[in-house]
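One structure, pasted below without further comment.
Of the protein chains in this complex, one is absent; all others appear in place.
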């Protein structure tokens, strides 16, 4: 299997095409793009096993919202993006359960590691209703959907696989659907805290940073799992690979091209780069300097988006 | 049942004696005190149903460590108190399980509400071993005890009863004993963040602030539950009651005593005071101004104490 | 001088009248109230030396906005109160400087002590313009007012009197007016984080908690100083004094009145209560349990109010 080094279906589609020199559509994959104001929405649908194999992702829907300039987004812009997130979420949820069925929102990640704190930060702004419906039902309209929310922590601080924690909770409180928020690894630094991927196929926490944890999905938990992921980190070898390509392009434009450069650029040099970096303890996972404000804005968007959708 | 307005067995013993004018021991209750350096340790043991009824607490052991001047405790003092906590904990744990059996540490409370943040803060400093024993057992000595830790949040932010969350987790990961850390309500402002109660009878979260949640105990979870509680808040009516008593005492010393004062002091005026305060929305739950530093120091003590004991 | 134990002119006026048994107006003091929706606005003006002496506050304007239920204020309510704060501020500022003159906003207090963190939290949301006007003037409309902002810390963490720090800065950057935000001590627990006092006479930090620092005012800095203060703490003796009064009233209503009770209530028992509490180290400064959310909401109101006004 090709090492995509990204959790994002839209990036995998591009890479798969490039690596396999495919111009037209991939069999088993339907893709379409839409521009809503300045939000670019890509919808990738994996429809059969061939598509599954190509992208190494399960059959299902993968929606990506790309937003520019998250760092300087004001209240109005945040409201607008949240609305777009809500629309896509509402759509995907409606494919699996009805309007009054019970949802549990799960914020993965570690509050004390800034680039990994998005999930817990979103959870603290979710409008929960389950306990009010249980203890003071008269305070709420009759058809209110029960919503609960939890931040289960990470294996490194709990000693317990997140899937195991969620399994126990799902068995006891029996929600009908899970929404799981997680920080992703992307391949491109451009996407950090400015893309949102919504997938109805669950999630494998840590998959993007070579630290795979147990899958959180319908297969392991018995109920549909919608994963809402936002890229927050990128590994240095990915960046360098991208940068070398940009660098070579720029050299070529200056008519300095030669066969070797073409060759370098053609192929993916990630493994060689990683190999060159590792002996010096160089292949760090990095995040932009502005990560605090990026996370602040993105957690507002995601929590508002979820609240609007539920 | 008498409204003790405190979760602390040591305070309840004193109140019960005062209210019932008892000078000698209460039947069904064994109490002893010890002074280790400047830490006062009280051990209350409820031995039968009569004792249960008197203190309205289940049969079991209740140990209180009282420390002065937590606000200005330095590293050395913190180390010393942590050692005392570790000794008591080790002792209590040893009564229920052996040295290599699995323990789950649970931090109750809400990280975003300062006086309620102790539990989650302690959790982030617990040295967990369970995942290492599972995935890289060779890194640890053979007889290492598996320790895991979780902050399940509070009903108000998750929509789920903490007991329900813990039930699911306990059923799935099967620890042999739970240590639950919680902020308590005390009756005396002196005890805020300067007393630690260790009980092997579980806990009813929120009991001290009239917001009772489902019991976390052997009865509900099937395994022994050691509760480590620290008073963090006190309600205004309790303070006022105490203050009025002090005030009257001071008037009496100035020879201003009269029958009415004696009468006032004799009885517990809490209900009248509460009644007088409530119409004006006055009966707030309060906490000292220095709560941040108090919690900082206490979370060091508790996490070090637990780490030493396990 | 009477020990008012409050920084709020509106409370002092009430106390002065009660203590001196005054029914009509106090000479040298003009007071009026206004109700804007559910915000109660009191305007106290001290007009001469007699008024100064009565309230032990300098000649000038003191405006108090009282808001109910700050703990549950939603975005709309916050916007509405901010608008009211902006109106009063604009008014007071307009009495001293014109629309394009330079303002420095100062947030007093200690970010690491929750009940004392309001000032620094407000500062981080002030829209500053001074550096843009200096380095990139073309980005701003011509008549933009230069606004700068600073959190100078507190004596206990800097070792320097705040006034000394501000003096140096004022001499170097020469603003025309200072807005100083500070947490106040109030006498009534009801006012905690639900009153805002705007005064154009400067401030003596720590005055309300018997920890007086050097005055920050026109007298010491040479430019007008508008103080925006919000009560955040109250001392236990004040609470107890209030509570005893309420308690006695309630006893009296139950026909338990007697001469001694009348006598107790008539006079201010603060000093006796304090005396009775101090030997036991009981006179703590306290704050409500919900202080985090109170400060969060209030810092939004104040920063929005200032931004709208400037």
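We just call them A, B and C in the order they show up, numbering each chain from 1.
Throughout what follows, a contact is a pair of C-beta atoms (placed from the backbone, for glycine too) under 8 Å apart; a residue touches a chain by one contact, two chains touch by 3 or more.
Remember, predicted model here, so these are calculated numbers, not experimental data.
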Shown chains in contact with the undisplayed one are A, C
Out of A:58, A:115, A:202 or A:305, which is the one that touches the chain we can't see? A:115
Out of C:59, C:97, C:165 or C:293, which is the one that touches the chain we can't see? C:165
Which of these, C:42, C:148, C:241 or C:297, touches the one chain of the complex that we don't see? C:148
Would you mind spotting which of C:8, C:111 or C:185 touches the chain that isn't drawn? C:111
Subunit C, residues in touch with the chain not shown (by the definition above): 111-112, 123-124, 128-132, 146-153, 155-161, 164-165, 167-173
Considering the whole complex, not just the chains shown, which residues of subunit A touch the missing one? 112-116, 189-190, 233, 236-237, 239-240, 242-244, 246-247, 249-251, 258, 260-261, 269, 272-273, 275-277, 280-282, 284-293
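In this section, only the chains that are shown with their structure count from here on.
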Report the topology of the inter-chain touch graph, choosing from line, ring, star, complete and other. line
At what distance in angstrom does the C-alpha mean of subunit C lie from that of subunit A? 46
Note: subunit A residues in touch with at least two other chains are none
